[in-house]
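All protein chains but one are shown at their positions in the complex.
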Amino acid sequence: MNTSLPGQTSTNPQPVNSAPNTAAPVAPVLPPVGLEFLTRSTLPFQTVDYALKGYHLDANVGSDKVVAAAVELNREGFALDTITGVDWLAQNQMEVVYDYFHPLTGLRVVIRSKVARENPEFPTISTVYPGAAWHEREAHDFFGIRFSGHPNLIPFLLPEDATYHPLRKDFAP
Amino acid sequence: MIIKEDSVLTQREAPSETFILNLGPQHPATHGVLRVKMTMDGEFVTRAEPVCGYIHRMQEKMAENRTYAQYLPNTSRIDYLSAMTYTHAFVGVVERAAKLQVPRRAEYIRVITSELNRISSHLVWWGAFLLDLGGFTPLLYAFDDREKILDLLEGVTGARLTYAYYRIGGLYNDVDDAFLNGTRAFVAHMRPRLKMYRELVTENIILRKRLVRIGMVTDQMCRRYGASGPVIRGSGVPYDVRKAEPYSAYPDFDFDIPCFTEGDSMARYLVRLEEIAQSLRIIEQALDRLPSGPVMAEKVPRVLKLPVGDYCYAVEAARGRFMVRLVSDNKEIPYRLKLRTPCLSNLSLFEEASQGMLLPDALAFMGSLDLVIPDIDR
Amino acid sequence: MLSGDLVYVSAFCLAGLVFALGPIVLVHLISARKTRNYANKTQQYVECGMDPIGDAWIRYSAVYYLYALVFVAFAVDVLYLIPVAVVYNRIKELGNRDFFELLIFVGILSLVIVYAWKKGVFEWKRKTNNS
Partner (left out) sequence: MEAQDEQLLKDCAPFVRFSKLDELLNLGRANSLWPLTFGLACCAIEMMAAGASRFDLARFGAEVFRPSPRQADVMIVAGTINKKMASAVKTLYDQMPEPKWVIAMGNCAISGGPFVFPGQYAVVEGVDKLFPVDVFIPGCPPRPEALIEGILKLEEKLTGKRRWPVVKPE
C-alpha cells in the first residue's frame, strides 16, 4: 500500500495501529536536502536565503510554462501548498504565485508568473494537481483571474451570483 | 397512473434514481456552516461536492487596511481552536521580515502555549468526533480536561479561546509561577487520563468497526491535494512542519512524529491521540529548560515598515500546515497577506475519497479530517 | 352483569380516545396559531437552511422497504407480547411452560432477521445496475 515517492524512499510499512517513532528527516537550513532534482530540472531556479524569505527556491516563469512547472514538480514528489494572487496596480500587472512543499524533504519551492492586469488568464493546473481547483476558484473570486480549462470556475467563497472581485486594489464595494 | 415506458413492469432490474442530499449549512455533523451537496444513490454517495463560503469573513481583505499590530486579534479568529499557532505564524513572518531577534525565553513560552493549545484543540476534536459517531459522554470528559488548559492559558493571556498573546518581537507578558506549576500539574494529570481514554473509547469494538478501513486516503492522494497534518501522517508520510521546517525553539526539543500507514479514519484518530502524548513531552522538556530573561525584544519600532518583498512562515497548527505569505511594499500595512490554511486542502480530497461510501461512513470520514469551517472560508 | 361489563369497556374506550385526542385539542387551544416568518419558508420540509434540490418523488431502491418490513414484523411481535407480559407467571401450576411458549413465539418471529440477512438488507447492497 505504501508506494515509495520519487526522491526519498519513504518509511517501511508499520504493523497495524502501532506508533512507530520515525521522525521526518530534519531539513537543515542550508543547503537543504533533496536539491539533487535541480540538476534534472529545466526551470530557472534561484536559491533564496531561507532564513529571510521562508522558502528555498524561486523561479519566475511565463504564464504558459506554469503547467509544465507543475508537471515537473509533481513528478519530483512536491505537494501544492497554495496559489496566491497579487494585484500590482502600479505596474498594471497581475501576479500569481504557486507555492510547493516536499512532504519528505521539507523543501519549499515558489513558482511565480505575471500577466497584464486587464483580463488576466492562466492555464489551470488542476489536471496535474486536483487540489489546485479550489485555490484557482478562490483566486478567480478575489482577483478575476480566469483559469482556462478549469472544470467548474464558479465562485468558491463568494455568493454564487457574485461578479465583483474584492481583493483587487481598485475594488469599491 | 401513467406507466412510463421504462417502468418496473417492463424492466427486469429497475435502476433507482439518484437524489441530491443537502448536508446543509445547518447540520450537527458539520460543526459549522459547511454545506456538502451529496448526490446519493440510495445509501451510497456517488458524488459529494462541498460548497464553502458561508462563513467567509474577509480575513485577507482586512489585512489590507490594518497595521501589523492591529491585525493580531484576527489571527486567532481564523482557526479559533489552535489560535496560538496561527498568531505564531503571523508574528513569525513579521519578525522574519523585520529581522527581529526574539528572546529565548519568549520562544520557549511560545512553544509551551502552542503545545497546550494543540492539546486543547485535539480534545475538542476528540469530543466532537465521538459525538458525531454517537458517543455522548466522551465530550464531557474531553471538555473537563480542556477547561484545565483554558484556566492555565486564561491566567496568563486573559482569554479562553482567542488569545492575542504573542506580540511582534515577543510576548504580551511573562508567565508567573502559577502557570508553570499548573502546567506541570496538568501534564501529570493528563497522562493517566490518556490511558483512560484509550481503554474507554479507543479499544471499543463499535468505534473500531466504524473507523477501521473507512475513509481510505493514500499518501499519493494526500500529496496531490496538499493535505497536511494528521491527515498526511495517517497515510504514512511523517510530514510535520516542526521537523521539516524547524521554527521557533522546536529544534531544542526531542519529540517524535506519530505516523501510521493505514490511511483510514482509525489511523488519523490514533495520530491525534498520540500527538497529545508527544505535546505533553515537549511541554515537560520546555518547562525543565525554561531560560530566564526578558520576554520582549529590546527595540521594536513603533511604526513597523517591512522591507519590500514577499516572506513566508509556516507552522504546524493542530490541523496541519498553516503558512502565511506576506507581500510588503515598505508601508505600515501589508500589501497582500495570504493565509494558507490546512482545512481547505484537507477538505479538498473529500470529494474524491468519499465516492461510493455509505453516508454514515462519509460523515465519520469528514469527522476524522477535523475541519474548522472558518479555517476554510477565512 | 352484561351492562356492568359494557360500562367497563366503554369507559376504557373513552379513556383511550381522550388520551389520543386530548393533546391535539389542548395544543390547539394553547399554542400560537402561526409563526412569524421573514422568508416565508415555514412550510419547507427540509431543515438545513437550503432549498431542496430535485424532487423527492423518485424510485428508491427496494432495500428501504425491506428494512421497514423487518421493523413492522417486530412491531407486531411486541403487540402480542404485551398481554403475555400481563399474565406472565400468574398461573402457578403451568410451571415455566409459558416461558418456553414465549421463546418459541419470539424464535419463529426472529426468522425475519435471518431472511433479511440472507437477502442482503443489512449490507445495503445496491441492486441498481448503474452502480
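Read from first to last, the chains carry the letters A, B and C; within each, the first residue is number 1.
Quick note on the criterion: contacts are C-beta pairs under 8 Å (C-beta built on N, C-alpha and C of every residue); 3 or more make two chains touch, one makes a residue touch a chain.
Everything numeric in this text was worked out from a predicted model, so none of it was measured.
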Omitted chain - touching chains that are shown: A, B, C
Among B:38, B:84, B:111 or B:124, the residue in touch with the chain that has been omitted: B:124
Where the missing chain touches chain C, by residue: 30-32, 34-42, 44, 47-50
In chain A, positions touching the absent partner: 158-159, 164, 166, 171-173
Hidden partner interface residues of chain B, rising order: 24-28, 31-33, 53-58, 61-62, 65-66, 73-74, 77, 80-81, 124, 127-128, 139-141, 143-144, 146-147, 150, 160-162, 373-374, 377
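Definition applied: only the chains that are shown with their structure count from here on.
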Chain centre separation in whole Å, for chain B relative to chain A (CA means): 21
Averaged-CA centre spacing for the pair chain C and chain A, given as whole angstrom: 56
Whole-Å gap between the CA centroids of chain B and chain C: 44
Per-residue multi-chain contacts in chain B, two or more chains: none
Residues within chain C bordering two or more other chains: none
Footprint of chain C on chain B - complex, ascending: 8, 13-17, 19-20, 22-27, 35, 37, 41-44, 358
Chain A residues touching chain B - in the complex, by the definition given at the top: 1-3, 5, 10-11, 13-14, 16-17, 19-24, 26-27, 51-55, 74, 77-82, 84, 86-87, 97, 99, 101, 103-106, 108, 110, 129-131, 133-135, 142, 155-159, 166-167
Chain A partner contacts - residues on chain B that touch it in the complex: 52-53, 56, 58, 60-61, 64, 93, 96-97, 99, 218-220, 222-228, 232, 236-240, 243-246, 251, 256-263, 266-267, 270, 274, 309-314, 321, 323, 325, 327, 335-336, 338, 340, 344-345, 348-349, 352, 377-378
